[in-house]
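A single protein chain has been omitted from the complex, and every remaining protein chain is retained in its original position.
Note that the chains take the letters A, B and C in the order they are written out, and that residue 1 is the start of every chain.
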Amino acid sequence: MVTNDMSFLIGGDAGQGVESSGAGFAKALARGGLHIFAMQDYHSRIRGGHNFFQIRVNKRSVHSHTEAVHLVLALTEDTISKHTESLVPGGGIIYDAEVEVTEKELDEKDIRLFPVPLSKMAQEHGGAEVMRNTAALGAAAGVVEYEIDRIESVIRDNFRKKGEAVIENNLKVAGAAYRFAREHYAAEFEFKLKTVDAPARMVINGNHAFALGAAVSGCKFVAGYPMTPGTSVLIWMATHGKRLGIVTKHTEDEIAAICMAIGAGHAGVRAMVPTSGGGFALMAEALGLAGMTETPVVIFEAQRPGPSTGFATRTEQGDLLFMLHASQGEFPRIVLSPCTVEQCYQAGVRAFNFAEKYQCPVIVLSDNYLANSLRTLDHDQFDFNQVAIDRGAFLTDEDMENLSDAYKRYAFTESGISPRAIAGHPKAVYSTTSDEHDEYGHITEDAGNRVKMMDKRMRKLEEAARDMQPPELYGPHRADVTFICWGSTYGPLREAVDILNEDGDRANLLTIMDMWPFPKDSVGQRIDASKRVIIVEGNYAGQLAELIRMCTGREIEERILRFDGRPFSPEYILQRLKEGE
Amino acid sequence: MVTNDMSFLIGGDAGQGVESSGAGFAKALARGGLHIFAMQDYHSRIRGGHNFFQIRVNKRSVHSHTEAVHLVLALTEDTISKHTESLVPGGGIIYDAEVEVTEKELDEKDIRLFPVPLSKMAQEHGGAEVMRNTAALGAAAGVVEYEIDRIESVIRDNFRKKGEAVIENNLKVAGAAYRFAREHYAAEFEFKLKTVDAPARMVINGNHAFALGAAVSGCKFVAGYPMTPGTSVLIWMATHGKRLGIVTKHTEDEIAAICMAIGAGHAGVRAMVPTSGGGFALMAEALGLAGMTETPVVIFEAQRPGPSTGFATRTEQGDLLFMLHASQGEFPRIVLSPCTVEQCYQAGVRAFNFAEKYQCPVIVLSDNYLANSLRTLDHDQFDFNQVAIDRGAFLTDEDMENLSDAYKRYAFTESGISPRAIAGHPKAVYSTTSDEHDEYGHITEDAGNRVKMMDKRMRKLEEAARDMQPPELYGPHRADVTFICWGSTYGPLREAVDILNEDGDRANLLTIMDMWPFPKDSVGQRIDASKRVIIVEGNYAGQLAELIRMCTGREIEERILRFDGRPFSPEYILQRLKEGE
Amino acid sequence: MSEMKDFLSPVRPTWCPGCGNHGIWNALKMALADLDLSPHEVLLVSGIGCGSKLPDYTRANGYQSLHGRTVPVATGAKLANHALTVIAVHGDGDGYGMGMGHFVHAARRNIDLVDIHQDNQIYGLTKGQYSPTSDHGFLSKTSPEGAIETAVRPLATALAAGATFVSRGFALDPKHLSRVIQKAIQHKGYALVDILQPCVTFNKVNTYDWYKERVYKVEDEDDYDPTNRERAFRIACEWGDRIPTGVVYQVEGVPSYEDQIPALEAGPLVKQPLQRSMEEYEALKEEFV
Partner (left out) sequence: MSEMKDFLSPVRPTWCPGCGNHGIWNALKMALADLDLSPHEVLLVSGIGCGSKLPDYTRANGYQSLHGRTVPVATGAKLANHALTVIAVHGDGDGYGMGMGHFVHAARRNIDLVDIHQDNQIYGLTKGQYSPTSDHGFLSKTSPEGAIETAVRPLATALAAGATFVSRGFALDPKHLSRVIQKAIQHKGYALVDILQPCVTFNKVNTYDWYKERVYKVEDEDDYDPTNRERAFRIACEWGDRIPTGVVYQVEGVPSYEDQIPALEAGPLVKQPLQRSMEEYEALKEEFV
């Protein structure tokens, strides 16, 4: 018997509630003190099309999904045919008893079939077929002998708004399916889940973690245009705007979004725009406006596969070099590329501090896998008391009151950072412009001033470089292979490294989380100190490898790249590693 | 006496006709068989502000302006104070006799003052003060003892539309000033111009050369939004549209411009958009659309200093890395970066062939200095009979007639290039999309298809790489210093190399004209074979140096960079070289 | 004679069962068949959104472009080959939100396009945010306290821009809609077709019934006069208890944009020879001498 180490997969058509059932189940597991990692796979359409939601559950914290699945909840026949492949020997499939299944392939793989009269139970015990998913969840809990009360508590919370009757009916359905499954199938199934004694953890994805960080960091203005997978940040902010005093604006387009954020940033409010690559493309011009006028603004970009519309609901890491070079001309920018849900939260907090401290645009670069995958986190992993607001050289009313000379918005300073006043004080009235300007902000075409202003602006990156977190080394200090990665690839790669190291110090992993200013010295040294370096990235060109060569001259020839829209998994990485050998 | 080797500078306020006078004078010199290089320097405002136009004239073909000036035509006092510095010993200043000039500094430098009653002559002989510029030109010709009839012929052409009376009056003014200056000052001035026996050459800038190349190459659709310094391509096309059967559209914005061009390209017409960096920034999203749908489109981008509005009328090479990475996701693009007026013409011809052959966006990257500077070229430097149209795998009506199966727009082929049908034939009806699609053009989220499609698209660059012109080596094969440059920097740098090599093989110059796919092997080899490498670029970051390191791993530490909005000159480069030693 | 089924692509629609797009799709095929157009004579340009997938499901030349950029792509294609019947088809977010600028400029340009908006007053494909045509107070994921803006009035906006054909249809009345689309296709110049399109999944306010109770046909009114602009403006502003459908405004005889371009007098650009004679180009050099 294997306890607390398995993966579920719920599959069905778009519109069948695969995601909401999955998320509910994930919460029920977290409420039992277990750790989960959950990812979803869905098409860019509202109905039909095969979707699935996969939950890995474990006693320890886990960083990615795995290919191997132990229990499939099939809401459609398609689910069975598509996912049998992933089932481990001894794995099982729960499906509606009405469906006919050809058992041949299943037999060969030693797979258990758990037909449950889901629709019938939904109708009999709940009075409506929509409760089929509830039945399926009950059945799943039954087969793995998990405590039904955790499922019940989630049902209560999820249906709270729909009233007692709905709750009651769902509880009945879940209970009936639970009993049925436990009675008929639990004995045949060797994978089990047991609540453990641990505080209930948050079940949260990268986007929500980022939003939370941004909110705590004093972000007060969010302008955006919906674009998967950036949308959920906008929606979370809109939902909580009233409560938290945050203004959100669903704008007419992404250009308006970033321009509004820049206007708000200029006026002194912490502002941001959540988007995806295509929306960011429309912001390229205004990015330079923020650069030139030294306006703080945060851009959150969750990548999806391009080019162009590409795969709207899938994952990729194909925008890295675009982010670093977007917009005409040259100006300082900071790019953070969080790798975990925790780091998304941290990036939310840090981005606004950096934007104000360095008076420049800060890009937080995430991706669909990180944006949408759920993980369990302890409450104290978001320690709000640690959040320190740093507005940099920001003039208070008192400071302005004490200004004796005409205010120089762009005073030449050693650090390149000029003390910033915002509009509204009689002693610091100034005008600025996207044209090259002098210290006061007035247009000038003087060549000498130009050189000084360019130097001043770019100089800000020197101090910023010192604020960047160096790349993290995971695993033994010395190893046969050093992997390098960024972003969400960290999770599966870390798990792959753990597997490799089960017998010896075979691998370690260098992860770049703060991407620009680029940590060239530490990356270069680590490469030089490594026996064998392999880059692992979710794109075609090996963009981080290219960037590393650009910044350090080091060539990384071995590359494990994936660009089919699907996330890495530990198994996939190990398989590719093997193929390469 | 120095004959046929000098520089003029005409200076005045915006709105005083500095540029038109200068361009007229340049033509008059070209009509005397002389070579010229002329550049302009003006502010982003319509009136006032000091502007100047500088003409270098020589018996041989010249590739840049020089800092040294021999004769200044001052329409304002400002011109005198601003440009005395540049005058060589023995140089002179023609100015209106009414202006008072403090002669101290001039004396020290051995500079001749040539006051001419310009306004008075304009009024007396022409009847209107506006002819002051004509008087100035006449006077200039007089001082250098150039043949007045060349000036007269240009006056005749320029004022043709205004009628005989205007022509006559201008001729009278020019003649009077010519005689006056020749009589009073020619003897004191040692720099002379003499017509030589040579066919009259074209006086043309990079933008017009590009437009001409595009027109000859069958470009039929130009959509653009005015943006300095890209505008003159749009205007030239608009002016000649009726005559050449070209549709031009001044659109509502740059997004519409590129989308219209993509629509036209998709419908089978050679189409392009001229713009500058800021306008290009707005096109980033649609660039990926062309990449994904494999639509031919040509983007002409003339750089100006950024970030943002920056210096609207000045020069820089700050957009290179942006051009290479613009738009989300990954797709093939071709980037040409012509270095001379001739190459601008060639790029016009080649870009459209490449766009259709490789069914991808082609970017032609120029800059303000190249866009606006005039050079003399022999007619046969644009040899239209050499122009070969290559539409690539373009299905003719007959080909389509013979299609037996349903047409696959994106058929998988070895080269990655799929035979292209355009809309309108009953046998090749298809639909395409910016989403990932199958061979027919239908949306699919299949992972296997995705990988094949990405590979197919990117594979096109392999053949394209073979179509790229390798970097050019100018100067001796072996030298103490190898300079590397791109774009308009070529001209002044080539002249600097010539000066360095006056006594020995001191320098050579590697110029990258076809930028992407990047010629990594030849650049790498050349760097390895060089004793000392210096990059010379008009930007802050040394973007080509960064690109070279990205593509070859080679570090180029010595960099001569300029980013004050002013173009390089041979003297400037030599000076910086000296300072660096 | 062409038939509706000639316009069937091998790909089946993936719209939700009951989605108004099914009706629009049928009405469009009906209009094309009734006008006896063949698939290769038609170019459908769309953007990104649920409705914008229509070209994938339709046998005709098709181009699904970018969200919000349907109209400029269609314009470019039309200018390159004005022998094609070019039909833009996109959502309200696409056309009236992101694409608002292009919409107004296309209307005043009077380029010969049919501009179909699948107006479901919501963002469908991104799962339910309010759209530019959502009514004031509309609750959605991005307007949890209710939309603050006044909804776009597409017909009035087109009129103000100088559009020569302004109409509306209802997805539930495909016959009438098909006639409106036919007229739009036959109209020479820019033709707006705003289509009330219930989104059964995300818009629970503007449902089939909601529309059905309100729509009326302008041509059924006694004093119907589609040539009177002021009157049309009044009708175009109607929204609430009564929602007008049909051809609200049409003025004929205004030359379309492409008819006024000298370079197009010789026929569609794509049919013109790629190059002129070398002498013509050679002569251009003289300008620079």
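The rule is short, and it goes like this: a residue touches a chain if its C-beta (ideal position, glycine included) is under 8 Å from a C-beta of that chain, and two chains touch if they have at least 3 such contacts.
Note that this is a predicted model, so its numbers are computed, not measured.
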item	value
Neighbouring displayed chains - absent chain, whole complex	A, B, C
Touching the absent chain when the full complex is considered, from A:Val18, A:Ala140, A:Ile155 or A:Ala215	A:Ala215
Touch with the omitted chain, as defined above, among A:Ile55, A:Ala141 or A:Val203	A:Val203
Contact partner of the left-out chain, one of B:Phe53, B:Phe210, B:Tyr225 or B:Tyr430	B:Tyr225
Contacts of subunit B with the absent chain, listed as residue ranges	15, 44-49, 225-228, 231, 234-235, 238-239, 241-242, 248, 250, 252-253, 278, 308-309, 312
Hidden partner chain, residues of subunit C it touches	97-102, 104-105, 108-110, 132, 145, 148-153, 156-157, 159-162, 229-230, 233-234, 236-237, 257, 260-262
Residues of subunit A in contact with the chain not shown	27, 30-31, 200-204, 208, 212, 215-216, 218, 220-221, 223, 240-247, 249, 251-253, 255-257, 259-271, 285-286, 289, 293, 379, 382, 384-385, 387, 389, 422-426, 428-435, 441-443
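Keep in mind that, in the parts below, only the chains that are shown with their structure count from here on.
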item	value
Distance between the centres, which are taken as Cα means, of subunit C and subunit A, whole angstrom	37
Subunit A and subunit B: spacing of chain centres that average the CA atoms, whole Å	45
Distance from the mean Cα position of subunit C to that of subunit B, given in whole angstrom	41
In subunit B, residues with contacts to at least two other chains	255, 285, 289, 293, 433-435
Contacts with two or more other chains, residues of subunit C listed in rising order	48, 53, 64, 66
